[in-house]
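These notes are about the structure you will find just below.
All protein chains of the complex are present and in place, except for one that has been dropped.
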Amino acid sequence: MTDLTYAQIDETVLNTLERPRPRYWVFVALMLCGVLLGAGAWAYQIFVGIGVGGQDIPVAWGTYLINFVFWVGIAHSGTLISAILHLFRAGWRNPIARAAETMTVFAVCCAGLFPFIHLGRAWQVYFMLPLPNQRLLWPNFLSPLMFDVVAISTYLTVSSLFWYTGLVPDLAVVRDRSTGLRHKIFRVLSLGWSGAHHQWLNYSRGYLFFAALATPLVISVHSVVSWDFALGVVPGWHTTIFAPYFVAGAIHSGLAMVLTLMIPLRRIFRYEAIITLNVLENVAKTMILTGLIVGLAYGTEYFIAWYSHNAVEWESFRWRAMGEYAYGLYFMILCNVLIPSLFLLKAVRRSVPWLFAISLAVNFGMWWERFVIIVGGVAHDFAPHAWGLYAPSLVEYCIMVGSFSLFFFLFLLFCKHMPSVSMTEMKETAHHAG
Amino acid sequence: MNRRTFLKLAGLGSVSFAAGCSPESPKYLYSLVQAPEDMVTGKATWYASTCRECPAGCGIIAKNREGRVVKVEGNPLHPLNRGKLCMRGQAALQAVYNPDRLKTPLLKEKDGFVPIGFDRAQALLKTKVWEAARRGADRVRLMTEVVGESQMEIFRAALKNWNSSPPVVFEPFAYEALKVANREVFGVDGLVSYRLDQADMLLAFGAEFLETWLSPVEYAWKFKAMHAARGPEKGLFFLVSPFQTLTGANADHWLACAPGTEAVVALGLVRQLLDIRRGKHLPPDLREALEKATEPYQQEAVLKLSGIPLAQYEQLVVRLTEARRPLVLGAGSGQSDANGLAANIASNLLNLLLDPELSLIDAANRHRVETAARRAEVLDLFKALFSGQSDVLILNNVNPVFNLPPENGAKAALEASNLFVVSLSDFIDETSLLADLILPGSLPLETWDDYSGWSSLVSTLQPAMGKITEAPHIGDLFLDVGFETRPVPDYKTYIAERLRKTGRIRNELEWVRTLQQGGLFPAAGQVTSASPATRPQRLPRELASPYESPPAGLAFAVAPSVRFFDGRGANKPWLCEIPDPISRVAWQSPVMIHPATAKSKGLRTADVVRVTSRWGSLEAPVYATEVVHPGLVLMAAGQGHTAYGRYAKDHGANPLGLLPSAVEPACGGTGCGLPDITLEATGRSVELAHTDGSRIQHGRAFILTTTLADLQKGPPPARAGLTMGDFPLTLPLPEGYDPKRDFYPPHDHDHYRWAMVVDLDRCIGCGACAAACYAENNLGIVGEKRIVQGREMAWLEIVRYHDERRMERVMFLPMLCQHCDNAPCESVCPVYAPHHSSEGLNNQIYNRCIGTRFCSQNCPYKVRRFNWFDWEWPEPMNLQLNPDVTVRSKGVMEKCSFCIQRIKEARTWAKNENRPIREGEVTPACVQTCPTDALVFGNLMDKDSRVRRLCDDPRAYQAMGYLNTKPAVIYLKKVLHEV
Partner (left out) sequence: MPAETCIMGLFKDDGKAAKVILDLPAAGFSFRRAHSPIPSHRILEALKLRKGRVGWFTLTGGIIGFFAGFALAIFTSVQWNLIVSGKPIVSLIPFFIVGFEFTILFSVFGNVIGLLVCSRLPDYGGLASYDPRCSGEHFGVLAACEAGREGELMDFFQKKGGEVKVFA
């Protein structure tokens, strides 16, 4: 797959850790401002009341929950690539696994913030934690939201540990190629890794188990997220297809985000030799699959709505296609199903601009998918006398900007201070190739 | 009388205490060393009094907690309202605690009003009037609202001392036409009352007797007494009017006549009856005269002018002639123009023709509002004042500047420099603004008085609370300024004296007992009544010349508002916040036009239009609805104030601004509409503050109806299925469990399973329940902007749906928390904030709620309300808050609790006597006030409870029951007369 020597691999990756140019810090500062904007908006909301958002009755959930699901979705492909593809021994995942895992960790961080932001009384959030207290007040583990608490926190813990474990040998590499402060830091971070045979023996074993555990986890987490809705009675939510539908959607959006991140990374860090066009093409191929699954899910929903002869269900889906939010439906069909199917053409798959453009389109489309489901469901549910619409408020937009800024802020810091490609795994690839 | 009522009356305060509750130091109440005998901290005391929110004069009992009134309810002993109260009555509290209420008199100086002391104000008034009195006759004039007999006597006496003529009683709706009709046909110079309850067929020509007409609460219960389905029986109600308001929405058949043709139809019917030889008992010459007078109103002419389809008209005639005890009501409150006059006279004649005995007309119990002066007299007074014939004008709680159409002369007269105007008003309204001295008087809930809604009875008022302001009572004020020396020590004694003089009471004890029960009433059932004695001998001269119906064209009509009456309610936030029953729009005053009219003018709901008449123009958003005649633009009265406090000012527009003020000479009144106006789009549009979503229910099982025929056939064979259509009634009890339908095992409750039955056939959609809920449960007032955002807080709302097959048919559904046995809202909460209580209530624990809002998302009825912000109760409104109910802070969910505080109160009683809670002991606020007894509350586990027995009614169903949430609110289908 790659014909680079170990030395070249080390060199290419370690070069990315050179002292950054001022432009880099400008971007970091910009993102930081975004984060502060979001934080300010949140503080204002806590002070004045959640009413500064656009939510209402019937649509009591807005962009906060949409972004939550969006980020959780993004988070998924990271684990998919590093764990599932690791089990499948798909060599092409090695160049992008590290960045994807990092993306996962940061995306989960962003996602995890939103349930708090969304609360009417964020300061009481600890009510949701099973903290021992003499009043014997405990959370309700029958609630899908508690499933979320358990699943998301598990996911964050596991994916971070997984990420760090994979990082250790590379930290050792950096340690051995650096001097001064950086050397000291990485000496500590790499836990004295020396690549001794007994370390490798247990490491590869442990890494395998990690992969084996992360795989069911990643599937369970987005299923649980989907049950936030599927366990409700609301038409358009209350359906058994949701778990697979959401998991596929999550991977779809995650892969798109991988492309969105990898393509600039590859360009800026001159990773062309490592993250080859074949790698991107493979991602694109996977997206064809996920895109088709998502498309199938859309179709199935409509079929069942019609086939069930349930007037409420059918009206809800009729409205989804013809009501005030119809554009959302068309966004998601276009961007998640039709546009990605362009990847069937080899020319498109192998053209970097196309890959980038389409990945952006899918990110956009997946956001709208969540909008259509979360807002569309309740806006037009059982009680016609309560039907109503929803539009995000300025505060919500600021917080949304804040979350994206936070994500890119963290990612920028990471890729300039940590090896953004796994040298060890690249060497393995080279080794097996050579 | 149920137990709860008994307890209340037993607790009725005999003599009210003077424990003040100034907004400054409410703590003072708790630090009483010696509390007045009938005040126990934490325990409510009830005082019987009389509602003065409109001239009807219903009896009320006011709940006093720690020295302040927190709730008013109907007085169960009072024969008018029988313990019920309307929306406006409930909101009386918000006048007392209104943040814009004046605390001191205001004297107008060069640069605006300056506050002065009450003593100085009173002295000033006294000097002014006596100076004026010395200057000659009629130098002091008094214009007052309708008041009780005692107050009226004092007024007369005082004016006599000032050698001036008696007061002019001003009521915007003075029923001039109806009075003339009664005089001409019944020989009664006043306003008779009607035994609606004994009729089997009702025909109205616009009389909105469920909202504002004469005595709405009284007629609401009487209406349902005849109109609610009793087994296979059900009275019939026809309405002939160019529009439906709440009353029209309750009609079985609405004959939409062209604007201004009610009289034509009424006279046409007279003609029809004469043609079929009715009214042989009439004097022959009267008969002939009638036949001659109704000559122009042959069927063809009537149909042509009114535009009513032949089929409907024939049906009306047939039903009217077939009916055994038909009753015909005349035109609406404001209709005292030629049309209203002719319609009223014709209606009375119809009654005479249909029932020579006039057995449904009650001349013994006449409505107090009959004392109101004719509009003509009011206008004459202003003319006189303008021409400087008087020096002092005293206005007692009237607002003519707002309530009269332009060119009424009021403004000019009040601004006349040589006239000293004193307004005895608690608020700076449009009229007080022009006064030289505003001298607030104490409000009905704070004072001694009497007021007789029916001439036959006495209904007393007593202070139900300490005073918030130092304002004197008007009676006492006049005892001071109207006489050199007070004839009696105080107004209270005066009332007692008067009653003793008239022989109503004999001694102090009877006086106290009278106060205790709120008045002197015949025991229930023994209400004396008498039909009019005299019969007309000649043709009413008003019919001599035929009535000319106005030319076709876009007409304009003003409907008295069930929320604001004539506008006096507009400063009470509850009434602004609770939306209009038909349009479901709150705070704003849209013009209602027919969708066809809107289409032809390229208008859509919420587009702002300019309505222009010869006398003025206004701008308002359009609301397109099928309940108005295509040729009509309808608007509710009451809003569009330019003063009158923060809640009234600059909300909506005042439709009276378009009307002419010229009076109809024949009766001295004016109409509430005019034939030709122009309607033009402004190109702008606003967001309507409406609380509804879709106007139709898309075939869903929220409101179910059945026809009388089906009801008589008996229930169809029940085929239990799982779909919306055939899902069986599943009570929220273990027996409601069915392994075929239920995944989870059944669960039982201990002793009680609280539930409510809502009879849609009885519900008239008046919204009294919603108002009572606002008062009882400290619901936040969110205001226009937030309602637009969909953040209203009503725990109980009257959902309005149009019939998908006949859009002009409107149906109402009280929607509140259904307290489901399998409540979808409960399990989704991560912290158990909503959960199922051992007595079946769906509890919401505010302290525990963290505001995920999942419960609301998952509620199929969307009855949960969220505190998006901390709502405000500007002082002293906070004093009205019910101390038994938490005030919720921002970020928590809330909803109907079945008034759990009342359940707890009843439990305490029961526990003290260690016995279970009895049937009827727990009455939620909504159930208590419902004028038509549409709501029933009780314990489902008690096999003999009313709720349980009503569940066996073939009409019983659950809203969206097929979701198998097992709601504890059981609805009874609305019964329709087949068309």
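Structure notes:
The letters A and B name the chains in turn, as written, and every chain counts its residues from 1.
Just so we're on the same page, contacts are C-beta pairs under 8 Å (C-beta built on N, C-alpha and C of every residue); 3 or more make two chains touch, one makes a residue touch a chain.
Quick caveat, the model's predicted, so the values are computed rather than measured.
Of the options B:747, B:918, B:946 or B:977, the residue whose C-beta touches the omitted chain is B:747.
Of A:113, A:173, A:348 or A:395, it is A:173 that touches the chain left out of the display. The omitted chain makes contact with just one of the residues A:28, A:150 or A:342: A:150. Within the entire complex, the positions of subunit B that touch the omitted partner chain are 744-745, 747, 821-829, 832, 834-836, 966. Mapped onto subunit A, contacts with the missing chain fall at residues 5-7, 10, 130, 136, 138-142, 146-147, 150-151, 154, 157-158, 161-162, 165, 168-169, 172-173, 175-177, 187, 191-206, 209-210, 213, 216-217, 220, 224, 423-424, 427-428, 431.
Just so we're on the same page, only the chains that are shown with their structure count from here on.
Each chain gets a centre from the mean of its Cα atoms; for subunit A and subunit B, those two points are 58 Å apart. Those residues of subunit B that touch subunit A in the shared complex are 692-694, 696-700, 702, 724, 786, 789-791, 799-801, 813, 815, 824, 827-832, 848-854, 856-858, 860-862, 864-870, 890-893, 960, 963. The touching residues of subunit A, when paired with subunit B in their complex, are 48-51, 54-61, 115, 118-121, 124-125, 127-128, 137, 139-140, 142-146, 149, 228, 231-234, 311-312, 315, 378, 381-388.
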